[in-house]
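Read through the structure below, which is laid out as structure tokens, and then see the notes.
The complex appears here without one of its protein chains, the remainder shown in place.
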Amino acid sequence: MTRKQRRLTLIGIAGGILAIALGLVLYAMNDTIVFFNSPADIQAKNVRPGTRLRLGGLVKEGTVQRGTDQQITFEVMDAHGAIQVRYRGLLPDLFREGQGVVAEGVLESATVFRADSVLAKHDENYMPREVADTLKKQGHWQGEANAAPKTQ
Amino acid sequence: MLVEAGHFALTLALGLSLIQFVVPLWGARANDPVLMSVGPVTGMAVFTCISFAFLALTIAYVTSDFSVMNVVENSHSAKPLIYKLSGVWGNHEGSMLLWILILALFGAVVALAKNSIPQRLQANTLAVQAAITIAFLLFILITSNPFTRVIPAPAEGQDLNPLLQDPGLAIHPPLLYIGYVGFSISFAFAIAALIDGRIDAVWARIVRPWTLGAWAFLTLGIAMGSYWAYYELGWGGWWFWDPVENASLMPWLAGTALLHSTVVMEKRDALKVWTVLLAILTFSLSLLGTFLVRSGVLTSVHSFAVDPERGSFILGILIFFIGGSLALFAWRAPMLKQGGLFAPVSREGALVLNNLFLATACATVLIGTLYPLALEVLTGEKISVGAPFFNFTFLPLIVPLLLLLPLGQTLAWKRGNFLGTAQRLYAVFGLSLLAAMAMFAFEYGGPAAAPLGIGLGVYLVLGSLNEIVTRSWSRGTPLAVAWRKAANLPRSTWGTVLAHAGVGLTVIGIAATAWGVEGLATLKLGERLKAGDYEARLERVIPRVEANYREDVAVFTILRQGQVLGTLESMKRLYVTRGMPTTEAGIMTVGLGQVYVSLGEVEADGSVGVRLYHKPLVLLIWIGALVMALGGGVSLTDRRLRIGAPARAKVSPAAPVPAE
């Protein structure tokens, strides 16, 4: 084999691998990406039931119900609406009423969401970033310095 | 006083780094050995200054000096001593100081290794190192100063984030940083070579130990981080494809490629341009990782602070070094002479293929990590790219690489014989297939891919060991002779074999996760929860109070098929100062597998939400990584790679060489 042929073989193989990788990435981009939505987004965009998504918002106060065998329901709300979430599993340590939460799962109907994982990665004055952004956009955000007025 | 002196030492280090940057570079251009000799001395001086600063901060932590802001924010006088120490780098400012301490440490080692590195290369390398040091010292002093004072000093600190109060934290970041920062040395050598316009096998031989060391530490760091997340976050997972994890995986993939291409360059003087590019890319990915974690663009337990000023500063550093080095590369690389030729089917050819697969896999991880950020900036749409994406793109690129691994290792340099090589692996193929089939037969249930994964892992382990066997034993050789021959094989060969066998062990561990089982229930005292063959019985729940937290401890008896294996404790903690709850999973090791119990809410009536997992062979995932790093370590001890290698030249060739 001449030097040129060798180089062509090499370029051919490299091109092949890159093409396969590109194909995989593009296909996966269509299929495996999960969008982040707030309850308002779901209403506004008319998301089809059966879609996999991440739902973020505040846990509505007084809606957390624990059934038998760790079957849990609660409502996630934002300024414009609320969606009921059903989840079976252990809730994260920082899950609390009135606090931000992100649930990943499938939308069952326009108002019911079945979560397979629930995240509440935040400390006392910190929310999941996506949730904080959404609330800020909706003008719900109070900032840390002026904490939400205590309910009387 | 000490704190202020430490602060001043940091600013002194900056001045010294400027000298270390300018004078040796000038000396190398003017061919002046005296100016070049300033490099090593300043390198040592910078290291001395930064160690002093780090020591000052550590003492402030140990003595709970709450006039230092950083100590107030991350420490508490009631915290155990080990977390006072590890708290030094358990926060943004301190961890950056550790980062730069390691950078300076590597600079000092390069400075001391004057007998094995040509002086010009050393001078240029130290200058490039100094440039990195300057950038990060400025970053620390201007945006993230750990020595900021508060007057009047508060009486008590705010404690360290409870998730970080764990022995894992004490080890994980230093290991990871030694890996990240170690690649800065390969980077500095590459830039130095580009500045000089000369690069050859000597260069590769000098750089390889650095890359190897950095790679071994990064391997340990990632494994440690993975195990920490596994037991501390309480989700039972060991890898989440979290952007922060990806940020450490990408330099590892690129570094692994670099390691292999350096071998080709050292042995055959080929792949020069590619190796230099890889060295640049590896460190760029390390910098990118630092940026992603430190700038607050990502949220995770790792990101300490969200501060746009810091983000833009690091972005500036990132653009300067990546852009600058790639520009230099584009300008100087065409001047580098091409070296040895090789046939496509050869050890070199296999290593090129290895590099292609690793680099492509690294690129898919990069895309998956950056795409959500780019999309959010461009369209405002928020998405998450999770495990499904990476499983779909990363695995198809890694599996062929693993399949080719034992073949490539067996091929000859320059021109190999594919069929001949495959013949030497017949036994290995057979045994692996047998292993996979045995798995099909015994473990009904579980996905079909799992036995194939086990087969792949066995194939990798046996294929690696086969290398030792074929090189030391042939039919009829007495065992003692074969043994001596094997012991006489170069340590780098043993290192390679160990590292590749480690990959196999990790693959087996990952494949076996498919047979993991779990159960979930609300348990009252005395009730049982079943997962596969395993059962957990809740014995009692007791409150306990420690120095800086209080906890509810649930005690479980673990049974396998009705036989009691022992008890384990699982905790729900409340850290008083921050009012933050955490879950501590209870873990029991059974063989190479683990029984893992995670707690949910402890209800008023004493019942507890419990999740029980049995994870067969899960320990192999981390044992494999340890073996990989061990392989790197063994390879490092190879005399030919040691920093003072030329001393060996004085050994008379006739003298018997003792078995090493």
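Order of writing sets the chain letters: A and B. Residues in each chain are counted from 1.
One rule holds in what follows: contacts are C-beta pairs under 8 Å (C-beta built on N, C-alpha and C of every residue); 3 or more make two chains touch, one makes a residue touch a chain.
Operating definition for what follows: contacts and distances are computed from a predicted model.
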Complex member absent from the view - protein name from UniProt, among "ABC transporter ATP-binding protein", "Amidohydrolase-related domain-containing protein", "histidine kinase" or "Cytochrome c-type biogenesis protein H TPR domain-containing protein": "Cytochrome c-type biogenesis protein H TPR domain-containing protein"
Given B:C49, B:A531, B:M580 or B:A625, the one touching the chain that is not displayed: B:C49
Candidates B:V62, B:I171, B:V202 or B:L525 - the one touching the absent chain: B:V202
Where the unshown chain meets subunit B, residue by residue: 1, 4-5, 7-9, 11-12, 14-16, 18-19, 22-23, 26-27, 30-35, 37-38, 40-42, 44-45, 49, 66-67, 77-78, 116-119, 141-142, 145, 147-149, 151-156, 198, 200-202, 205, 269, 340, 485, 488-490, 545, 547, 550, 576, 640, 645-646, 648-649, 653, 657
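Convention: only the chains that are shown with their structure count from here on.
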Distance from subunit B to subunit A - Cα centre to Cα centre, in angstrom: 29
Residue ranges of subunit B in contact with subunit A within the complex: 161, 234, 299-301, 341-344, 352-353, 356-357, 360-361, 363-364, 367-368, 371, 381-386, 388-389, 392-393, 396-397, 520-522, 572, 578-583, 598-601, 603, 609, 611
Parts of subunit A lying in touch with subunit B, wherever the complex brings them together: 1, 3, 6, 9-10, 13-14, 17-18, 20-21, 24-25, 27-29, 31-36, 54, 66, 68-70, 88-91, 93-94, 104, 121, 123-124, 128-130, 133
